[in-house]
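Removed from the display is one protein chain of the complex; every other protein chain stays in position.
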Amino acid sequence: MALVLWGLFGVDMNVWLDAFLRLQLIVIVMTVTVMALIYVERKFVGRIQMRLGPMRTGPYGTLQSVADAVKLLTKEDLRPATADFWLFELAPYVTFVPVFMTLLALPFMEDWGVRDLQLGLFYIVAVSGVTVIGYIMAGWASDNKYALLGAVRSAAQLISYEIPLILAVLAVSMVAGSLNLNDIILQQDTIPNALLQPLPFLILLTATLAELSRRPFDIPIGESEVVGGPWVEYSGIRWSIIFALTEYAGLWGMAVLGSLVFLGGWEFPFGTSGFWGDFDFLYQMALVFAKSSFLILTMMLISATFPRLRIDQLMAFCWKILLPFGFLQIVINGIVLMYLDSEVTRDIALFATSGALLVAMAYVTYLATRQPSREARVAAMVAARSIQ
Amino acid sequence: MTVAEVVFYLLALLSVIAAVGVVTVPNVVHAALFLILSLLGVAGFYILLSSEFLALVQVLIYGGAVATIILFGLMLTGGRDLPAVGPGAQWPLALLVSGALVVLLLTAVLNTTWPRDAGEMTLISINTLGSVLFREWLLPFELASLVLLVALIGAVVISSQEERES
Amino acid sequence: MTNDPDLPAMTYDPELETIDLNINIGPQHPATHGVFRMVLVVDGERVEDLVPHIGYMHRGAEKLSEHMDYRQAIGYQDRTEYLAQFNAELCYVQAVEKLAGLVPPERAEYIRVILAELNRISSHFMFLGAFGTDLGVFGTSFTYAFRERENLLDLFEEVSGDRLMYAYFRPGGVAWDVPHNFVERVKWVCDQALIGAKDLDTLLTDNEIFIARTLNIGKLSIEDAIDFGASGPVLRACGLKFDLRRDEPYSIYDRFDFDIPVGSNGDSYDRYLVRLEEIRQSVRIVRQAIDQMPDGPILPEKLPRALRPAAGEVYMRCENPRGEYGIYLISRGSTQPYRLRIRSSSFCNLAALKHMTVGHYVADAVTILGSIDIVLCEVDR
Partner (left out) sequence: MSPEDRRRPQEATIVAPPPGSVADLFAEALPGLEMTPMQGALDVIIQIGRDDAHRVLEAAKHNDKLAFDFLRNLSGVDYEEQGLEVVYHLYSFKHRHNITIRAKVPAEDARIQSATDLWRAADWHEREARDMFGIDFEGHPNLVPILLPDDMLDHFPLRKDNPLAPLEEWQGEILGPKMGDAGYIPPGSGFEATPAAEGEEA
């Protein structure tokens, strides 16, 4: 298998055939990953909630995603009579295609991605921003108040959180001096960027949750408020495109991106030593898998335990906290990179400033959201008892 | 005809059709979506010209943010279908203005010396772009930022003023 | 700056005004806990006006009871207040006892109080789970709460034979004696309930997002709460220490030692805290009651086959999980109630919804509705 892969992509090949094969491969991997992720999320969240999760279909419910897929694909595809035909039918694809396009630039292993782009990082950020148009199309075309409200919310949220996402990515690319993902990864052979730039790492995680509309930032699709938001009228195959492909492929793509850019990808603990020769890609794959799984499970843990924020709180967090600190990080990075030449002092300075900013941001957030402590509340309750 | 040319003509067709759609469809939201399509087609041209950075900026700023804001505004204005727009009383004036614009553009196009081939163009790397923007043209760049900042603050002030009055 | 007289007034263009959007939440909406419907008039995300619509669940329980025997009407109390059935039955049978002059034996009183308090716990667990879901917790609070509620429902089923519609209390006592392992089961259930309350406490109480979503949301002052006829945790959250079990003791509540948790702010967060604390206080009452419970009969010795209370009227009120549950019962000497009026606690609390919600955001409307903890069958009857 490995030799086949290597033979396929190692040798010179017709550029169109090469691109086609790579695309086919990524489509297959994505589909399998998405089904696995749905199963993993249901099991993982189930365990958090003291239940078993799917158990019936296949051993330990492993075939549940397959069964769901069959059910969704054979379900009637409904469209409201008053819906705008073209926009309604196209919206899921407009949502999904940008997510898929981000996958094309990710180097999953050394020298293996669909395309190694010089501006890979910027490409991912730019393309993933188009998703919001699909949200708006769906929300407007459904001719439904919930959908409209959800579309407005998603437009506000997704565009706002794109900015901290860009800032986080920009800070890392400043450190690496490149926007090429391979270059960024290769620089992390000893120290991952998450250590050098903890604040952008946190911003990226937060913004990822918001960009993917995952809990606790699932305001555009919040079930108890807008009942699925832009997707309220969708069913069957269109809904499965949105739900399964967009949501989980997006989760996977962003987690892989985070693991590559901040956790060192396939490079970090071992470096490109090549001690397995042709089979290097095995441990590289395992490294990326482990790191992205860690990020995915972290996001699932967060989304299973936190209540949803309100839209104004979400926007305030973005514009008043994430954004200023993201800018500060970039300014400080610029000064550090400009005036410190020694690599060791540079790394120490980067770590120290970013860590200090992280602490400052946490403190500012704490000040902004400070609530009376449990003791103070109990005291207030006791005082209130003496009213009557 | 090379592959690049085929792609170019396809993109051109897409952009032009979308641009015509912007001004002809009666539904304003459809028009806005056509605008996005047209802008994305332009981004395709940039890629063909090997200016990936410009293409991505086009996608990010115009395709993502600006078009979304336009859509946002249109969606909330209520009226869905505009009445068919016929030639109003000002059509001679409009003809004059657009004719002048055509002449101006044509003159500009004809008077420019174009490189014969896209391949002959010097590729501008992102590093060059960065240093040009932040060294040679720093002052205009900062001025533009300042204007945007002023607009931003003004918008905040005006909207908060309305809130306080109501 | 805005009120500077030298500047010309800003011209007002009605064309540029943001349109108000009517959003219809319910009757089929995951956040309305049944078939409640509210029409929100929103300006952007802010709620400008709220029009509640109820009555989708109106089944005429009051009218039907007038055509029933006094004992048959017990079942309608279960179906009216389907989360605190024992409490509702307790209120009704006490009203009948007051009219018919029946005095239940000691053991029956203790059984009733134990079951009613356990029912309060299960109702509050239902609230805690559903409230978390309203706020967007991905079912975690719900499953935590339902684990405890399941223990309680199992116990109720062992006692009454049914999971939801118990019809176990009778005027004069209870239908039959409790199973032999009742005492051990109740003690175990109490321990479990405390564990569950602690789990939910750690999951939600100090969660920053939870606090941000509930603190100062849906504030109600004591005066407004009284004016709207609010009762129960909604009233106590405002800081008024008023509990019918303490202030107008019925049954044998004057024999137990318990605290009345009150809030200080009158907001959604305080309502949550009050309910959480009430679970612990109810466990306290149940533990005292189970220690004191005597042996003996469960019905009076001389119980007429057909209840025929003398003409008269009574307004019996009980402290139910959602507040004051009142039964206004008029007898005119027949075997059927002449008039049975149910003063529903959710009905009165819900009347304050508009007052609490206007000015907040759409998401807060869901929070506030959840914090009132309505039971739609009780609202509509």
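Labels A, B and C are assigned to the chains in the order they are written; within every chain, residues are numbered from 1.
As a convention for this text, a residue touches a chain if its C-beta (ideal position, glycine included) is under 8 Å from a C-beta of that chain, and two chains touch if they have at least 3 such contacts.
Because the structure is predicted, anything quoted here is derived from the model rather than measured.
For the chain that is not shown, the touched chains among those present are C, taking the whole complex. Among C:I290, C:V314 or C:V358, only C:V314 touches the chain left out of the display.
Which of C:E89, C:D134, C:D364 or C:D380 touches the hidden chain is settled by the complete complex: it is C:D380. Residues of chain C in touch with the missing chain: 54-55, 58, 60, 62-64, 67, 98-99, 226-229, 240, 242, 247, 310-317, 324, 326, 328, 330, 332-335, 338-339, 341, 343, 347-348, 350-351, 355, 380-381.
One rule holds in what follows: only the chains that are shown with their structure count from here on.
Centre-to-centre, using mean CA coordinates, chain B is 59 Å away from chain C. Measuring from the averaged C-alpha position of chain A to that of chain C gives a distance of 42 Å.
Centre-to-centre spacing of chain A and chain B amounts to 29 Å, using the average Cα coordinate of each chain.
Residue positions of chain C touching 2 or more other chains: there are none. Along chain A, residues 148 each make contact with two or more other chains.
Of all residues in chain C, those touching chain A in their complex are 21-24, 29-31, 45, 132-140, 142-144, 147, 203-213, 215, 222, 239-242, 260-265, 273, 361-364, 366. Those residues of chain B that touch chain A in the complex are listed here as 27, 29-30, 33, 36, 40, 52-53, 56-57, 59-60, 63-65, 67-69, 71-72, 75-76, 126.
By the touch criterion given at the top, residues 84, 87, 117-119, 122-123, 125-127, 129-130, 132-133, 136-137, 140, 148, 151-152, 155, 159, 162, 179 of chain A touch chain B in their complex.
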